[in-house]
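With one protein chain held back, the other chains of the complex are shown just where they sit.
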Amino acid sequence: MKALVYHGPGKKSWDEKPKPVIIETTDAVVKILKTTICGTDLHIMKGDVPTVIEGRIIGHEGVGIIEEIGSSVSNFKVGDHVLISCITSCGKCDFCKKAMYSHCEKGGWILGNLIDGTQAEFVRIPYADNSLYAIPASVDEEGLVMLSDILPTGFECGVLNGQVKPGDAIAIVGAGPVGLAALLTAQFYTPSVIIAIDQDDNRLMTAKSLGATHTINSNTENATEKVMSITGGKGVDTAIEAVGIAPTFELCQTIIAAGGHIANIGVHGKSVTLHLETLWSRNITITTRLVDASTTPMLFKTVLAHKLDPQKLITHRFKLDEIMKAYDTFGDAAKEKALKVILSS
Amino acid sequence: MKALVYHGPGKKSWDEKPKPVIIETTDAVVKILKTTICGTDLHIMKGDVPTVIEGRIIGHEGVGIIEEIGSSVSNFKVGDHVLISCITSCGKCDFCKKAMYSHCEKGGWILGNLIDGTQAEFVRIPYADNSLYAIPASVDEEGLVMLSDILPTGFECGVLNGQVKPGDAIAIVGAGPVGLAALLTAQFYTPSVIIAIDQDDNRLMTAKSLGATHTINSNTENATEKVMSITGGKGVDTAIEAVGIAPTFELCQTIIAAGGHIANIGVHGKSVTLHLETLWSRNITITTRLVDASTTPMLFKTVLAHKLDPQKLITHRFKLDEIMKAYDTFGDAAKEKALKVILSS
Amino acid sequence: MKALVYHGPGKKSWDEKPKPVIIETTDAVVKILKTTICGTDLHIMKGDVPTVIEGRIIGHEGVGIIEEIGSSVSNFKVGDHVLISCITSCGKCDFCKKAMYSHCEKGGWILGNLIDGTQAEFVRIPYADNSLYAIPASVDEEGLVMLSDILPTGFECGVLNGQVKPGDAIAIVGAGPVGLAALLTAQFYTPSVIIAIDQDDNRLMTAKSLGATHTINSNTENATEKVMSITGGKGVDTAIEAVGIAPTFELCQTIIAAGGHIANIGVHGKSVTLHLETLWSRNITITTRLVDASTTPMLFKTVLAHKLDPQKLITHRFKLDEIMKAYDTFGDAAKEKALKVILSS
Partner (left out) sequence: MKALVYHGPGKKSWDEKPKPVIIETTDAVVKILKTTICGTDLHIMKGDVPTVIEGRIIGHEGVGIIEEIGSSVSNFKVGDHVLISCITSCGKCDFCKKAMYSHCEKGGWILGNLIDGTQAEFVRIPYADNSLYAIPASVDEEGLVMLSDILPTGFECGVLNGQVKPGDAIAIVGAGPVGLAALLTAQFYTPSVIIAIDQDDNRLMTAKSLGATHTINSNTENATEKVMSITGGKGVDTAIEAVGIAPTFELCQTIIAAGGHIANIGVHGKSVTLHLETLWSRNITITTRLVDASTTPMLFKTVLAHKLDPQKLITHRFKLDEIMKAYDTFGDAAKEKALKVILSS
């Protein structure tokens, strides 16, 4: 089969690789129908993710059809259409029993990281019963690809951890795909004020069209002052960090209201400064989280009920074998005005 | 009347001052029976708390008798014995309605800070109905002084924010009075492992006698390694920071388990480093809080039921007019083996 | 002034009464701009509420202007436009400190019950600081009348107690004004399926227009069977009882899913049968609640942000002195297709 293979920093190619087979009785092999590229994949390509070895097939998102199935799998059969979770869950370790699948002792984020991933014609999914979700007939499968990672990530790490409530004022710092996923799913809880902050006007326009009540270009405006002006000097109840660098985390600390929540989504490569000299008395909660994908069933229901439209995050479409071109487009997201790209087999 | 007055950094004296009077109809004037000295008072004396002006009567803890009462106060009458909360609550601003009394628009921590305090023969308490608690007859009033500040602080900022649960492993970093208050009240929730960490062997011995299952002298032992050894390499579910300096907050970050809670109690004068480069994916919650004293009624009930014995935190007793000597003792706590000192009128 | 006075079962009239005056320093006297009639008022008129004595001015909802103000009131001044809460809160008893204002030792539901109410040209509001809410300039005041009672009732007793979550299937049994208030505010949490059940097709049409995804006329359809069909045989996650009689509470028990919540709003005059012989093992939660109006500030924010449009519940408008006619209309709600009537001075 064909697959997108990492060959060391800066090197990738669309290679011929052996088709995966069932190894454990709990495995499934899935024929990929649609997949996508994640910001994390770009980091891998730069060599930023040391757990990814040369020769690894990349990708942790997608929908497909069950091609082959292990003897212990009971929730699925060959031919079923399935959504692949970016998080693999064994269902029987201490972390899985707490629904903290991100830290599953045998799973977690392993697809396209410790084992071969989804940017390929076929992929082997361990613990299929706990790591795949059945797709009912006649559902739009393109949009569902957003449920593999980006929507649970924005929702769990940003919205749930941020404890967004009706009537709240919230800020989302970073209007890339994950920030926009947080923006879409924050609206499940009907906040009154949603401020999107970014340095890219195009992304801010998208944020506005997806429900932001205010936008701030932090390159050209004083973000702290403007947030304070919008919130009557109180700051926001929830600040969602969706970038992963020190200045945006710093901004979250300056705009948070007393009693507020800073929910970190960003993948940080360096430490940040925490201003406990002011925050110690401000009754603040700060959270971090690797997505558990424990809310995938909940999100699935909102998509089926047309309460959440994941299509809104898709900007470009390619054939699966055009994936090298898709990487170019996604890798130059600002210029290409790219959010999520869909690759179809 | 006599009162302990702050006269600028390093200067205090036991002065004659005018007896306070009712200013607002919601005030009470309380004759002090017992008061104590807080670590914060030592900071004030060093000049570290800029909101405290020269001439201020210090102190925010105590029990007493209602001497005079404003016409709008309905929960109390002259002669009632009362516990004074360190936090003043108006009961009618947005923060008070959310039980976040620390940020009361007209109250919060004002006693011995923005208005005259309790280290005096008499004190005026604004919003008496919401800032005092009735003491039933025949209750030990000495122990109740610990309910003014230290016990709600340890409980709310450390234990409640740290979400201590039955069976958990927790660490308390700092075994001073507030850390020990957290230690006592953490046991309300029956954690399995309680590790006290300090640099003072005497305080660690006290911690052990108050319920710590393990103690670590971080001066002579590698605290991180020992915590990891105790917890089977997982780290603690809750780390309570009760010191307020960078190294202890740093320690909390190295000993926290995935999914754990770091609950800051310490009053920090400087920023700290937050290791998001490792914590971003560890599902950690970090909280800060100025005590709201919203749990004072709950704590009161546990004291009355003999489930909590605040006496255990008292090491020294003085007459109120010996307060200068009491400050010397409390100011040299390590040598004097002092935790809380009681001053009685 | 003029006021609507209860003169015993079946007897009411629009009488001349003395204008109320400040009695306590915490009182305000409010000139009524707009008020409405509640289903409870109809019960009072029938003699069903024994705490209401003859001569009582009825009504517990409304907006108005501060006419006179007690000396201790600090949140308001004469001339302020205010929303009147149906629940009076002293702000300083044990229940108020727990935000359980419905059980306030000196307040709770007293307006138009134990003291004179709002269906009058003026009303005295005790504990004004905790029982009134400021209305910003240029806000639609007619819609805000719905915030006095009906919206917090539907939201707190139905939606919050029912723990409605994104993706849930919920049923609202009873599509009268309170049921519809639950329907509107349930959508704050983005359930996937909202089933409205009633015996009046007109109300069901209204429910549909306000967001119900399915409607069932329980008079002509088998409600249990239809709910099971809609939910794939599982039942609903939340069943909100908004009628107050045995058959509707019975229905909630037959349509609730394992692990679900039955949230009672209805005012019941008689006991009901609880089927513990089946429910004991079904992990069900049943809640009751007299509205606390603790969420009024939250609801207010959603109205100001146009996330909630209370106008949708208003069907008829009268002059205040046409209140006898308004009672006729509201008393014959089915025929008149009446939900809430607005009376304007």
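A, B and C label the chains in the order they appear, each numbered from 1.
Note that a contact is a pair of C-beta atoms (placed from the backbone, for glycine too) under 8 Å apart; a residue touches a chain by one contact, two chains touch by 3 or more.
Just so it is clear, the model here is predicted, and its values are computed rather than measured.
Asks: Write down which of B:Met1, B:Ala99, B:Ile115 or B:Val193 is the residue touching the left-out chain.
Replies: Per the contact definition at the top, the residue touching the missing chain is B:Val193.
Asks: Quick one: which of B:Lys2, B:Lys31, B:Lys165 or B:Lys208 touches the chain that's been left out?
Replies: B:Lys165
Asks: For chain B, which residues lie in contact with the unshown chain of the complex?
Replies: 165-167, 187-190, 192-193, 213, 297-302, 304-305, 307
Asks: Just the residue numbers, please: which parts of chain C touch the chain that's not shown?
Replies: Spelled out for chain C, the touching residues are 95, 98, 100, 102-103, 244, 249, 258-259, 264, 266-277, 279-290, 292.
Asks: By the contact criterion defined above, which parts of chain A meet the unshown chain? Give residue numbers in ascending order.
Replies: That gives, for chain A, the contact residues 25-26, 71-72, 74-75, 90-94, 96-97, 99, 129-130, 294, 297.
To be clear about the criterion, only the chains that are shown with their structure count from here on.
Asks: Using mean CA coordinates as chain centres, what's the gap between chain B and chain C in Å?
Replies: The computed centroid separation for chain B versus chain C comes out at 42 Å.
Asks: Listing for chain C: what residues touch at least two other chains?
Replies: Residue numbers touching two or more other chains: 297.
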